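Read the structure below first, then the notes.
Only one protein chain is missing; all other protein chains are in place.
And now, chain A:
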Amino acid sequence: MESGPVDLGGFYGTVDIHLELEERLAKFTGREEAIIYSYGFATISSAIPAYSKRRDIIFCDEGVCFAVQKGLAASRSKIKYFRHNDMDHLEQLLEEQLKLDKKNPAKEKVTRKFIVAEALYMNHGDLCPLPKLVEFRNRYRTPIFLEESLSFGVLGEHGRGATEHWGLKPGDVDLICASLETAMGSTGGFCAGKSYVVDHQRLSGIGYCFSASMPPMLAAASIKGLDIMEGSPQIFSQLRDKAVAMRRLLRGTPGLRVCGESVNPVIHLQLACPSSSRDTDDELLERVARECIDSGVAVVVAKYLKEELKLPPASLRVTVCVELSEDELEKAAKVIKTAAAKHIL
């Protein structure tokens, strides 16, 4: 039984089903073209260095996830971080750059600038104010690369992502990158945007050129996932309602604090009183998670590497799925509350 084509995407590895998935994803997100990566982490971390090189400037949010951070490091560009979701700080940085550009127009002509943000932050759980970013994009002529791993299949009336959620046009965001390993439940990821933007990654996207392509069966699974998403558009509002309900149920968990945007199905439960040692906090949360798993509720401790730019607070991560019923949500919340009460206080 064949597990995959085991060859490079640009060579023998691309099968007709990959092309079909790319077309379907492009159509679903309302964009001209999409490109598929076989590993979700590699999607954004290959997309950024494909466009941004040395001596280019990237304005990036501090709270981005590790994949984006690796993409920024690989690009070798000058990164200007703005405080998490602080649009005033971003505006200040863009204005400073504008002043420098006016002083040296020859340098400005050869310097590319980008804004990188996540639609729904993995480490923090909150939304980025996309309309403000689009306003900056138009005012300062700086393209936006948006990481949509958590918002694809979650936000928007039809699940198309952050642009639909905020009522913007798909053309307002230059490139979206999303992992298919989250809402879609498959492997890999995709980038979507205008044809001439996305086409560049076919030769310059390192994770596309130098990596084997996605197993065709999982591409087929993603296509089926898209069929479900297009066929039952009510599941997205149901998912968001369940996320809100779960957050309400989890409020009042002893020792833990519910964080993030209310419609985000990925719920971070941060420790209300963290100790000075991160290891102790993690061990404590590990015990709570273990207790929950033993009682039949899958809860994990949010894990980070030491190389993270800004280590988020220690937290448990609870993810709501649209298939869960109200009873199951209540049962899960009860289990989590009991486990927290037992170990934290």
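Quick note on the criterion: a residue touches a chain if its C-beta (ideal position, glycine included) is under 8 Å from a C-beta of that chain, and two chains touch if they have at least 3 such contacts; residues count from 1.
Following the convention adopted for this analysis, contacts and distances are computed from a predicted model.
For the omitted chain of this complex, the UniProt record lists the protein as "ORM1-like protein 1", which is one of "WD repeat-containing protein 46", "Ubiquinone biosynthesis protein COQ4 homolog, mitochondrial", "ORM1-like protein 1" or "Transmembrane protein 17".
Checked against the full complex, the one of A:19, A:203 or A:272 touching the unshown chain is A:203.
Listed by residue number, the positions of chain A touching the unshown chain are 8, 10-11, 49, 53-56, 74-76, 106-107, 109-110, 203-204, 209-210.
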